[in-house]
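Note that one protein chain of the assembly has been removed; the remaining protein chains are unaltered in position.
Chain lettering (A and B) follows the sequence in which the chains are written, and residue indices restart at 1 in each chain.
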């Protein structure tokens, strides 16, 4: 098996796709400033500094802020949502508005009647300014002065929740609201936390520093940020390599020669898969060490985790590489086309954009590229570590299932079953299109 | 609908155009050389009276026309949905899609490898999520900048010309001319 592995690896390494993949990884690391950390020392905070803001799950802060926001969105009947990471303005139907009003009346002191009457009847006009209420005064020299009316907006009066409302109950109401808006709204489970903006205290800052020092041993924090960026490209790029390698046999007309060889389909596909993964991962490991070592000199004399890059490469990045390559091989063997690019591309695109909503410790089960876009927040990472493990294992298992399916398909094709039924269909349509194009061109 | 296209201001309207619609360029322009990817087919078509270059140019023109039609329909749809759709935005969207597509076309002309041809423009697209790429930044209109679109336009013209040139060099016509000179 090792001999075959070497032959297959040679094919992988000397393909253009692989070179582009390496170049893309380097470009990504370079453009995101994670290839060289030499200006990003994690320093111990000193007292009296500003430590920035953070979101925190403090019900007393989140509940009133969320309700105030919901009230003003309700009145304008204009809800902001980011279902796949892009801005969307949602207008609810009368019935849905009524449901939102009911929920609001249950959690605030405002009565249902009052709520229904407070809805703006005029159409909301986006963010454009409306001058009707202002006075225009032309002065003698022709200069136009516009005085804006002071907005008499309720949004600066903070609404209060009913005393007896528990946070759990509140969250379930918000879940209903989010459902009405169609998901991805400010009241979804992840976005709700954004209402809990509080300043970071000195104690928290110093705790965070010691978490990085004692848990991550510094190098872990850098390795995590590196993985955060690299996993986004490595969730898509391996699909190209897998497709190139899988299409190569057919393209060079060598597939029948291989089919009639004694080597089993399991061995052929598995070796091919492993050589793709190995080639990618070795380059990832090398680049991750180049990146990580650039930060080591900051922490002379302190304990560093020298294996951190390797751990993150294998634990964080590898499963995404595996699934992406598996999708590529599976769809190529199934259809003899590069359709896998479209499948993985679409999945990746949606994942990257929805992932924007959970950029710190975003490890929900189906997250293709887990995010942790900061050198900080070791605590959050630890807190969600189990979900990350589950997520990564899920993708490893899924990848292996796809590889197994690829082996089955390959074996069937080898015996002349299933052979290019999808492909011939696609090819035919394509050839017809191309023909009519060339003909009309000529 | 996964994202909104109604009541968007100028910058918000750029989002679907630059993020989504631009990708149609890759789909439409990259596969143009695909039918001749097989070198034996290439040899046959190259030997025909009408030169391949003319055929390619016509196909490219078709694809760009299709692209313009698609973007026009989408823009019109946005306009009707009360988004702040302007002419620069519309032209910018076309140029962005064309630029991505021309990268794919150019790659295809050099490598004759379908996976690579799609890979390069997608990698370029992905890099733009990382940050501003200056004059060749794809998502400039989202930040209210229109100037990079001029560069993108020039860039896509260049890539289209280069890819046809690359195809011509590798074609039989070119070889024939060289051989003739050589034999003299």
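Please note the rule applied: a residue touches a chain if its C-beta (ideal position, glycine included) is under 8 Å from a C-beta of that chain, and two chains touch if they have at least 3 such contacts.
Heads up, the rule we're going with is that contacts and distances are computed from a predicted model.
> If you look up the hidden chain in UniProt, what protein name do you find among "NADH-quinone oxidoreductase subunit N", "ABC transporter ATP-binding protein", "M1 family aminopeptidase" or "Uroporphyrinogen decarboxylase"?
Hidden chain identified via UniProt as "ABC transporter ATP-binding protein".
> If the full complex is used, which shown chains touch the chain that is missing here?
A
> Among the options A:263, A:297 or A:382, which residue touches the chain absent from this view?
Among A:263, A:297 or A:382, only A:263 touches the chain that is not shown.
> Please output the residues of subunit A touching the missing chain, sorted low to high.
These residues touch the chain not displayed: 3-4, 7, 11, 248, 252-254, 256-264, 268, 414-417.
Rule of thumb we're sticking to: only the chains that are shown with their structure count from here on.
> Could you tell me the distance, in whole angstrom, between the mean C-alpha positions of subunit A and subunit B?
Their C-alpha centroids are separated by 27 Å.
> Show me the residue ranges of subunit A that touch subunit B in the complex, using the header's touch definition.
So the residues of subunit A touching subunit B come out as 16-17, 20-21, 24, 27-28, 31-32, 78, 81, 83-84, 86-90, 124-128, 229, 232-233, 236-237, 240-241, 243-244, 247, 338, 341, 345, 352-353, 430-431, 434, 437-438, 440-442.
> Of all residues in subunit B, which touch subunit A in the complex?
Listed in rising order, the residues are 1-4, 6-9, 12, 15-16, 19, 34-35, 45, 48, 50, 54-55, 58-59, 62, 111, 113-116, 118-120, 122-123, 126-127, 129-131, 133.
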